[in-house]
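Of the protein chains in this complex, one is absent; all others appear in place.
Chain nomenclature is as follows: A, B and C, assigned in order of appearance, with residue numbering initiated at 1 for each chain independently.
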Amino acid sequence: MKTRIGIVGFRGYSGAELIRLLERHPGVESVLLEHRQDSGDPPQPLSAKPHARIPSTPQAVKAEGIALVFLATPADVSMELTPGMLNAGAKVIDLSGAFRLREPEVYSRWYRETHTAPELLSEAVYGLPEFCRDGIAGARLISNPGCYPTAANLALQPLVAAGVIDRACGIVCDAKSGVSGAGRKPSLKTSFCEVTENFSAYSVLDHRHVPEILMVSGIEEAELSFTAQLLPIHRGILETIYFRARGITSAQELLNIYTRRYAKEPFVRLYQPGTLPDISGVERTNFCDIGVRLDAASGRAVVVSVIDNLVKGAAGQAVQNMNLALGFEETEGLL
Amino acid sequence: MKTRIGIVGFRGYSGAELIRLLERHPGVESVLLEHRQDSGDPPQPLSAKPHARIPSTPQAVKAEGIALVFLATPADVSMELTPGMLNAGAKVIDLSGAFRLREPEVYSRWYRETHTAPELLSEAVYGLPEFCRDGIAGARLISNPGCYPTAANLALQPLVAAGVIDRACGIVCDAKSGVSGAGRKPSLKTSFCEVTENFSAYSVLDHRHVPEILMVSGIEEAELSFTAQLLPIHRGILETIYFRARGITSAQELLNIYTRRYAKEPFVRLYQPGTLPDISGVERTNFCDIGVRLDAASGRAVVVSVIDNLVKGAAGQAVQNMNLALGFEETEGLL
Amino acid sequence: MKTRIGIVGFRGYSGAELIRLLERHPGVESVLLEHRQDSGDPPQPLSAKPHARIPSTPQAVKAEGIALVFLATPADVSMELTPGMLNAGAKVIDLSGAFRLREPEVYSRWYRETHTAPELLSEAVYGLPEFCRDGIAGARLISNPGCYPTAANLALQPLVAAGVIDRACGIVCDAKSGVSGAGRKPSLKTSFCEVTENFSAYSVLDHRHVPEILMVSGIEEAELSFTAQLLPIHRGILETIYFRARGITSAQELLNIYTRRYAKEPFVRLYQPGTLPDISGVERTNFCDIGVRLDAASGRAVVVSVIDNLVKGAAGQAVQNMNLALGFEETEGLL
Partner (left out) sequence: MKTRIGIVGFRGYSGAELIRLLERHPGVESVLLEHRQDSGDPPQPLSAKPHARIPSTPQAVKAEGIALVFLATPADVSMELTPGMLNAGAKVIDLSGAFRLREPEVYSRWYRETHTAPELLSEAVYGLPEFCRDGIAGARLISNPGCYPTAANLALQPLVAAGVIDRACGIVCDAKSGVSGAGRKPSLKTSFCEVTENFSAYSVLDHRHVPEILMVSGIEEAELSFTAQLLPIHRGILETIYFRARGITSAQELLNIYTRRYAKEPFVRLYQPGTLPDISGVERTNFCDIGVRLDAASGRAVVVSVIDNLVKGAAGQAVQNMNLALGFEETEGLL
């Protein structure tokens, strides 16, 4: 019998991606949880088989035997719904930023609003499996990482840990994202005519994903220059990361650090020096692809890290976390 | 009577842009110079008035009284044609990389081919009007700057000259360009299906435009990390430039350096701190738009510089140079 | 001294295009008329010279000596503002559908709302210069044509008038438009992620532009199958028109009908049989380009008609009408 999984926010881009991924998963069945602001559905073929729909209330979640709920909702909705879902006995994987940071003050600074469920912050486990696998398996509340931090931390953390970055010179993370990262709610900034044939920086040094990068990678805010920019594409993130290497004499040495760290990781792929990954190579996959370039004489180093923001950057990583939390094979439904 | 201007390479994107710009210029008349590899023309409306066409030979250029020739051609063709055009008494504005660098050895290193007209390198004037206006006015041979260096040097040179960059920490120039920068010749890399919904880095640390940036801005190769990346748009360049500022306490101070330097420049526009330019704002214009962001406490600084690669990055700047070389108002046909 | 021209709705795509076109026009000066729903402005370079702004009231229009007002507004706003503007002594060119149809009942049927200024319908002149030039010159109120009808009527009317269409078999007009035709107001249907890599029919047989096509071309509703479809591009319309020709033995004969009709028209261009226009050929121009194809044996005929929806389909045609209404050269600012 299949495990029942609830999805709140199923009409958004991450929610739709969750539905798509769970349809391929042999062990689970999706139930759509209607929340108040949800609007109408698009036309469907006559033969489409609709998913079960229930209210997004603790009572309904309990009555229907939902084992785990994905919250593909804005942070304020996640803070509102999470306590009830946990009380109803469901595990929660939250895709918003509500539970990613450890202190309510840090949340307030970067999200510019007061946290309304601070008592859950200490319990929430940060859902980056490559670094927190054990905690995820036993967690009630998993906070799915942000899209930009996922690509940044998988690239940065092993190098920071290995001590090969000259941090005094600073680290640049120049990040570019497809438009789906901004969500499905219509706005002028994501209108077709404003985006097509354009490219723009929309958040320089002050993006709310910065503290997640600091928290996981171990670097300091004053060391990191992070810029978020809008690509005229639907999905995908590419981050170009610059630093001065120290104690490194070849690109292959840099690559070896990653190879050792990620040898057994199913969703991190490395590129040979001389080649670099691009966005199309990870489209609709849960992979994070990483390539390196080094000028050994000067120490100038460049790392390119790419993901699909809706998969490894959102719904795919959420399913990976679900697999860990519910005891499925970690890659189930994702390869 | 209108001055006759020749265009070689008129079927390429820069060549087509030259035709478009010169049509608005009251003082000149375009003559198309056919070169050997040129292929057929696309369909035209019946009422289209074709431009005069002559061979791209010194004899024809002399006989037709061409005062100035634009070479919108690959570097090898430019090296081949330039001596003859100069001998025929025409001024030459070359849009390729053939005459931008001062030493043949530097050319060979970055362009990976031997320079076949090295005797002209010392005579050629680098055609960045904001920095070389006087030399351009009297030159026989003007070397039109590369697209990436134009955006980079206009942003970097004033700051380097003012000594506000902590060069020991390095400078990052993360550059993104529309596809027309790669020219009109069909290739897999510029095919629609390879580019749409994709984004990729294609030249990391070793782009042939790097030595132009070093030459004009005054920084050293070991200090600059330059990456060229391909945007899924037709035209436009955005460069995100990162450095550590020193002796600067606010974004306004950075901006003031630009304001002083560019107060009388018609084609450099500045943005107020808190706002940044984007590519759509310079589309089909000869402007370079610059905006700044600074975290004063840490010195982290970000400068965004945008141009249209086919205008300020190629044909527009070439017309600006033509205006200077032939004694027209510098902005004629460009506002 | 320049004639002062008012623009209501200047933040929309047609309004912005009007500003752009009038900047090139030597005889006029733009004044922006603020209307109630207008929102904030995007960032501008520090050197940008803002246009004069006044309220969109009859008093202000009169006091500021505005000779003509463009209404680049929704139909309900146009109906509200037009009487006051006319009373203030200004001519009005309305870019909405408010005054294009002759009877209030026809308006109500297609626009699904009651007309609130029906007394002006008989006075309004339909602003398609190729067919109504004389009326436009003397009009107080000019109704600028819809984008789809402009491309359709310029292609269809000469053929209908010449009697070469077998109308009993029907006429198909398969129309495709860029997204700017839907206006600048954010909506899910015009969001980048919904439009990119997609194509859809959004109005089949019941588009509100249909009665304009019938009114000008002279064909009957039951004879015309019109479909409006959304292209993933910013601007441009291409209509593929199908019919059975009668009494025609070659594509050249079809073309000759157009050639005779449009011999002196500055903004209609024709393509030789064997070649067809495309959208890029009219981008940012006021041209309507037309090409034909015929299978003489069966009479199957195809006409392709293209315009830029923001120029000949909106702001450019509006300026053409302004030129006629104010006595400027018809092509002023448009070539």
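What we mean here is this: a contact is a pair of C-beta atoms (placed from the backbone, for glycine too) under 8 Å apart; a residue touches a chain by one contact, two chains touch by 3 or more.
Everything numeric here is computed off the predicted structure, so don't read it as measured data.
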Next item on the list: With the full complex in mind, choose from A:Asn144, A:Thr196, A:Thr227 or A:Asn286 the residue touching the hidden chain.
Entry: A:Thr196
Next item on the list: Quick one: say which of B:Asp94, B:Asp174 or B:Glu197 touches the chain that got left out.
Entry: B:Glu197
Margin query: By the contact criterion defined above, which parts of chain B meet the unshown chain? Give residue numbers in ascending order.
Written below: 13, 179-180, 184, 186-188, 190-197, 232-234
Next item on the list: Identify the residues of chain A touching the omitted chain, counting contacts across the whole complex.
Entry: 43, 45-48, 196-197, 259, 269-272, 275-277, 281, 284, 287, 289
Item checked: In chain C, positions touching the absent partner -> 168-170, 172, 174, 176, 178, 194, 196-201, 204-205, 221-222, 225, 227, 229, 231-236, 238, 240, 242, 244, 276, 278-280, 283, 293, 295, 297-298, 300, 302, 304
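By definition in this document, only the chains that are shown with their structure count from here on.
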Next item on the list: For the copies chain B and chain C, give the interface type as same if over half of its residue numbers appear on both sides, and as different if under half do.
Entry: same
Checklist line | Distance from chain C to chain A - Cα centre to Cα centre, in angstrom | finding: 45
Check: What whole-Å value do you get for the distance between chain A and chain B if each is reduced to the mean of its CA atoms?
Finding: 39
Notebook entry, point to check: chain B to chain C: how many Å between their CA centres?
Noted result: 37
Margin query: Touching at least two other chains at once: which residues of chain B meet that condition?
Written below: 196-197, 276
